[in-house]
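All protein chains but one are shown in place.
Letters A, B and C mark the chains as written, and numbering starts fresh at 1 in each.
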Amino acid sequence: MTAETDAFLEVKNATRSYGGVKALDNCSIKISEGKITGLIGPNGSGKTTLFNAITGYESIEGGDVYFRGQSITGKTPEQIFALGIGRTFQLTKIFARMTVMENMFIATQRKEGWLRSVIRPAGSSEELDRAVEILKFVGLLKLAESPAGSLSYGQRKLLELAYILIADPTLLLLDEPAGGVNLSLIKELGDHIRYLNSLGKTFLIVEHNMDFVLTLCHEVNVMSSGSVFMTGKPEQVRSDPRVLDAYLGIDDFEEEIVVP
Amino acid sequence: MSAGTLEMAILDGILTGGVYALMAAGLTLIFGVLDMINIAQGIFVILGAYASYSLEHSFGIGLFEGLIITIPAMFLLGAFIEWAFIRRLGEYNRVSMSILVTYAVTIVIEGVLLLHFGSNYRSLTASYVTQSFHVFGNYLPKIYLYGFLLALASVLVLYFILYKTRLGVSVRAAMDNRFAAQLVGVEVKRVSTLTFAIGVAVTAVGGMVFGAVQPFTPNSSYDLISRLLTIVVLGGLGSVGGALVGALVMVVVEDIISVAWTPTWATLIYFAVLVIVLLLKPQGLFGQREVRAQ
Amino acid sequence: MSLVNPTKSTKRIGLLLAVIVLVAFPLIFNNPTVTTIATYCVMYMAIATAWNSFSGFTGYVSLGHAIFFGTGAYTLSLISTGLNMSGGFPVFALVPVAGIAAGALAIPIGFVALRTKRHTFVVITIAAFFIFQLLAENLGFTKGSEGVTLAPGGFAASDYNNPFYYASAVILILTVFLVWHIKRSRFGLQLFAIRDEESRARSLGVKVDRVKLVSFVLSAIPVGMIGAIWAYFIGQIYPQFAFAASFDVTVALMCFFGGLGTLAGPVFGALVLEALQRYLVLSLTIQNLYLIIYGLLFLAVIVLLPEGVLPSIKKQISKRLLPTGADVSFNSPDSATSGIPQASAANKEPVKEGKAL
Partner (left out) sequence: MKSLFKRSKQRRIGFVIVPAAALLLAACGSGSSNASSSSATSTTASAKPIQIGASLSLTGDFAANGKSFQRGYAIWAEQVNKNGGLLGHKVSMKILDDASSPTQVATNYQDLITSDHVPLIVGPFSSLLTVPAATVAARYGYAMVEGAGGAPGVFTHGLKNVFDVSYPVKDGLLPVANWIKSMPAGKRPTTAAYVTSNNIFAQPQIAPAQAIMQAAGVKTVYNQVFQSETTDFTPLADAIAATHAQVAIISTTSVSKVIAFVKDFITQHYNPEILVGTNGVNQTAFTSAIGTCNANGIIQPNGWYAGYDNTLSHQFVKAYLAKYGGTTSQITASSAEAYGVGEVLADAVNATKSFNQAKILKYLHSGVTFQTLQGPVKFNSKGENVDGVVLGFQWQSKGTKYVQILPASDKQSVAPLFPKPAFCS
């Protein structure tokens, strides 16, 4: 199980600290193209910080991030998004007072003069078709004209995924996609991810639901105290005693707070 | 400009700035914890001044002694307003809605004051209002020094509450992240009410000193609130220390320009300084940098 | 499933009727008091629509649009007196110039102010407002506190107001037309996205800074043009009236009253509030008690109808006609502002499940 020489996404020795606490401590990770990669670890191990570092939401004090061989360290979130890296958030960020369909058009970038964009109707017919297709795919089409704020928590997660998909990213970073979502939706979500993966999309998923991660991912990274200490196939991770150790002593705190 | 004038101007600025800092301290707390703009802070100060005035004129209670009554009274008023109106603001349009609600509160209080006191100027009088100390070959009004010391003491009390008490921890947690604070068991509603009440209670002191330094009418609050808002933003939202520095910068800059150049442009220069600072540091002098992620 | 509104044709008819009423009004009701009030109404309708297209759409509350009103007023006044224009229709030719001046000024102000976040933005617009008022009071070419007096319009007394009314109406129609387009455009979506989740919108490729600035500038232009017409109408401007402190709060209250972020709300709010207020001030004189009652009632409106009058009415009607929640918004193009709290919806979902290690 060796990674390819030129990794699709690679973080090298990233460091980030808050006050005295090192959220990322010389953290390195490699993601292979076309795979579903999992990222697990106890609460506070730095998973979300790593996501933020990759997607430009937080700067890192040391280290580098490479995407397709190019450094993307220090780029802004919108630049990174434009490169084809989309992400979702642990606490969903949808546009609550806009309709589901309107949410879909935010991320559609088209090369047009900004002055014209001021008065041209949003969403061309091909974009509309695409949005309909994606909403149908995630099962939100019937709610297309509802305000996004009226969606359930699980539906919001799906919407977040949907409105990123419209920009056709090649790499998707999902932050706890299954957190707080009911069982049937979790299964559906897994199917969606597998299907998208079969279309060639690469995933990096932070998740606490072990069953979900271990059945879905091709490869799993385990983080603790700000760095990735092991990488392997799901069955290797499942049987590795160090993983259990890493989780020991962690109370159920996180279980309580995942949902807003 | 004669010798000592500039030094006096700076000293005046510091003393007056202290009083403005006190009035702004409550505003910045409310800003920080409740995530809202409290337009009514100006009229609370004026209300505080009228409260001191009434006690002095109707009951012969001295300005400082009167605070024993006015501080709890303003505290209760603040708690009531938070409970009755502020708490009902949603998360959406919170900034706009808070402006509108507190504006409505302002005109109600203004109407009550106009009804009761009329629109003529009132001022607080006490012997120390016109007495002075001798410094720099000049005289320093006692009321300025007393006001400054009182303001400083009040700011220290606020600091103590914020950093040494259980409530303070909750307040700071709520300022940092309302949502997360809730998750770790902070009763954000209660903390909000208390913070609003404390922020309003402080105006009892601010109003007393303000009223002793200059005459006031129910109309005076509008000039005041514009100034307080700029102080709070200059210092950084939610920072009590920032309010102190912001107030000092405001008054000292204006005072220096006034005597060293011309009062005509002094106010404008202050606003220009404010804009430049915010251009370089959008979060204000002591504001927390906005976290971009969740 | 499309964005096309099914009630488009009825809307068109309604719009056409509104325009006809707007055009015909002074011809039918030609009492000068009525047309004076109507003129101010139309002015505030245009201003509120413009202000709303920035503040209502993005959630950035500007308390500095008085700068653009004042700039428009001064532009027209100073040019017309500088050229010794003797009133009449030619002066209206300066109205677009005033709009351009206001728009041009909005670029640097917006550039600076929009770098800050929402709360700070409010205050920085206040600071900018003071700076411009002070400049108007102290600069030589603005004539300082003495103000500028314009040549009177010179129109016949019987229908003196009409030129001002129609000039304002043209601005109103253009503004509503522009904002209507903005609202349904990609640009409009981006504005709403900024209002709801700015940082997320940025990461989705919305050029947030540019979008906000363009919106700010676009909203300044009609305000400047109305300011110019107002100055000509009133005949004399002073710094404290051209740059009026109360301006933005007045306009904000109108937009709030009608429905912030909607298209019809500000027009409705300005119409109702301005007309009713002018009429009532004329018909009765009440003083301080009025402040108290007004404030209390406004608080009641805020607490009971937090979305403004129009959206609340709309919601009630929709509820009656279409009891299924999901479809309500289908008929309501303004549903983007319905303001359903996020948490309430989220809480419906069961919380603790699927958390096996």
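Quick note on the criterion: a residue touches a chain if its C-beta (ideal position, glycine included) is under 8 Å from a C-beta of that chain, and two chains touch if they have at least 3 such contacts.
The structure displayed is predicted, hence computed values, not measured ones.
Although it is left out of the displayed model, the omitted chain contacts the following shown chains in the full complex: B, C.
The chain not shown here is touched by just one of C:Phe25, C:Tyr166 or C:Phe241, and that residue is C:Phe241.
Within chain C, the residues in touch with the undisplayed chain are 31-33, 36-37, 40, 63, 126, 129-130, 133-134, 137-138, 144-147, 149, 152, 157, 160, 230, 234-236, 238, 240-241, 244-247, 249-250, 253-254, 257, 272-274, 276-282, 284-291, 293-294, 296-298, 301. By the touch rule set out above, chain B reaches the unshown chain at residues 1-2, 4-5, 8-9, 12-13, 16, 20, 39, 42, 103, 106-107, 110, 119-123, 125, 129-132, 138-141, 144, 214-216, 219, 222-227, 250-251, 254-256, 258-259, 262-264, 266-267.
Note that in this section only the chains that are shown with their structure count from here on.
The most central chain, judged by the distance from its Cα centroid to the centroid of all protein Cα atoms shown, is C. The count of contacting C-beta pairs peaks for the chain pair A-C. Centroids built from CA atoms put chain C at 31 Å from chain B. Residues of chain C in contact with at least two other chains: 199, 339, 341-343. Multi-chain contact residues, meaning those touching two or more other chains, occur in chain A at positions 57, 77, 89, 93, 96-97, 256, 260.
Of all the residues in chain C, the ones that touch chain A in their complex are 1-3, 178, 181-182, 184-190, 192-193, 195-197, 199-208, 210, 214, 218, 261, 325-327, 329-330, 335-343, 345-346, 348-357.
Taken in their complex, chain C has these residues touching chain B: 55, 59, 61, 112, 115-120, 122-124, 126-128, 130-131, 134-135, 138, 199, 245, 249, 252-253, 256, 260, 287-296, 298-299, 302-303, 306, 339, 341-343.
Residues 31, 35, 37, 85, 88, 90-93, 95-97, 99-101, 103-108, 110-112, 114-115, 222, 226, 229-230, 232-233, 237, 264-265, 267-268, 271-272, 274-275, 278-279, 282-284, 290, 292-293 of chain B are the ones touching chain C in the complex.
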